[in-house]
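In what follows, a structure is listed as structure tokens, so that the remarks can point back to it.
Only a single protein chain was left out; the remaining protein chains are all shown in position.
In order of appearance the chains are A and B, and numbering begins at 1 in each one.
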Amino acid sequence: MIWLTWRQLRTGTVIVGAAVAALAALLALTGPGVAHDYAAAIAACAEPAGACSAVGRFFDRNQMAWLAVTAIVLVVPPLIGAFWGAPLVSRELEAGTHRLAWTQSVTRTRWLAVKLGLTGLTAVAVAGLCSLAVTWWAGPLDHSGDMARIEPLEFASRGVVPVAYAAFALALGATAGLLIRRPLPAMAVTLALFVTAQIAMPILVRPHLLSPTRSTVAMTEASVDTFAFGPDHALRVSASAAPRGAWVLSSHAVDPSGKRVSPITISAASGPCARPGSPGGPADSPPGVTGPDGDPLVTGCLAELQRLGYRIESTYHRASRFWPFQWYEAGIYTLAALGLAGICFWRIRRVPA
Amino acid sequence: MIEFHLDDRTGLSPYLQLVRQVRQALRVGLLREGDQLPTVKEVVSSLAINPNTVLKAYRELEHEGLVAARPGVGTFVTATLADTSLAAHEPLRQELRRWLARARRAGVDDESIEALFMTTFRSATDGEVGIA
Partner (left out) sequence: MSAVLRAQELGKSYGRVRALSDCTLDVPAGRVVGLVGPNGAGKTTLLNLAVGLLTPTSGTIEVLGERPAAGPEQLAKVGFVAQGAPTYANLSVEDHLRLGARLNPGWDDAVARDRIGRLGLDLSQRAGKLSGGQRAQLALTLGVAKRPELLILDEPVASLDPLARREFLQDLMEAVAEHGLSVVLSSHLVSDLERVCDYLIVLVASQVQLAGDIETLMATHHRLSGPRRDPARLPDDQRVISASHTDRQSTFLVRTDAPILDPSWTVGQVGLEDLVLAYMGHTTNPPPDRPTERPKLEVQR
């Protein structure tokens, strides 16, 4: 049975194996160079009269490659689900070859166990190798980029979760194929369900796996991102109290009593937040890192908000939560994969001829 | 080696056809004592019939004392049906040829010749009790 499964998988595995090997080789060759560039840029910036512009440009220079490898890791699990999982059982049912396979001297259960097991191992190996290579290679870029590793897009393409995603997608595909009995509809259903799960997970489940940190911070130029009066003369402030590299779940301004306010009602016509020369006009120069000479209007307005007691409250997960989340989520997807496999084993005995 | 054939239209069951063909072969001297009959496998593979049919035919022939089965070797002819009447075959055949020629000269067509022969043959066989 092992021979037969291998023989059926052979072409696909060889092609995928070659592609993964090529990717791994490419990354292995270029990885040290990337790391070296980054270290050089950091060192240059750390010097007393250092030029830190290289650090800032580092991510931009390698952005295309970074996007490509991230995309590869994201796309491997659903492809496995659609092209290895969905046809696993359904192609045989559609072609009628199950009538040949199930009347040799192996039971259906053993047939399914070997097929699913061997394909599962291969899927896990492929996803694992890709994720390992990419996580290693993209390390410096992840550090220097705007996105945090723990944020959803990067989270799903690094570490151990891609392996669990691949196992889940495979089991999902196999179950869909078994129930739908035709490969093409099964592939479509697998992709749809997998994408739904991937979207739902970071929105509905992952944030609650661990209790997030909630903290408040004063509104300063450092913590505020954008600052603008809208057409309705109300002030909207966008800021974050979270440290760098955290996954921000929500962030908003609160009034002295701790209640969320958005927008902030403060007069734009008079007082510290009014712009001179345009009565009631918006004071909408966004603060940012403009250097030591901040817009005195902005500084003054912010000081007024502080005096009134307005603060920024953020709910977030610290960057150090990355690995705990990885293991929890990998565990969830693995359990789901095993559950789906269980459904397959239960249903295989009742498939009509 | 005798080669069997089956005629689906005779209405005779296959095993009887095989028996009959062996007897006929024995009668005309095509099969002689000591000759081996085709193996069950050979017959079945050329005629596409059930092996039991062949076995039944061979058993019937064995029962009639015409053949004997030697396990592991095959089935062999042990007796002969070609009797002294074989000598009389040739002159009878000549007479028959002359009779046929006469019938044709008289304008009797083939079907009528066959019908004439068969009815005379049958009535003669039925009334054989009375012939010396």
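By definition in this document, a contact is a pair of C-beta atoms (placed from the backbone, for glycine too) under 8 Å apart; a residue touches a chain by one contact, two chains touch by 3 or more.
For clarity, every value in this text was computed on a predicted model and none was experimentally measured.
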Full-complex contact with the absent chain, from A:105, A:211 or A:257: A:105
Contacting the left-out chain in the complete assembly, out of B:1, B:48 or B:106: B:48
Positions on chain A contacted by the hidden chain, ascending: 1-4, 7-8, 95-97, 99-108, 110, 350, 352-353
Absent chain, residues of chain B that touch it: 6, 8, 11, 13-14, 40-41, 44-54
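Assume only the chains that are shown with their structure count from here on.
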Inter-chain centre distance, chain A versus chain B - centres from mean C-alpha coordinates, in Å: 90
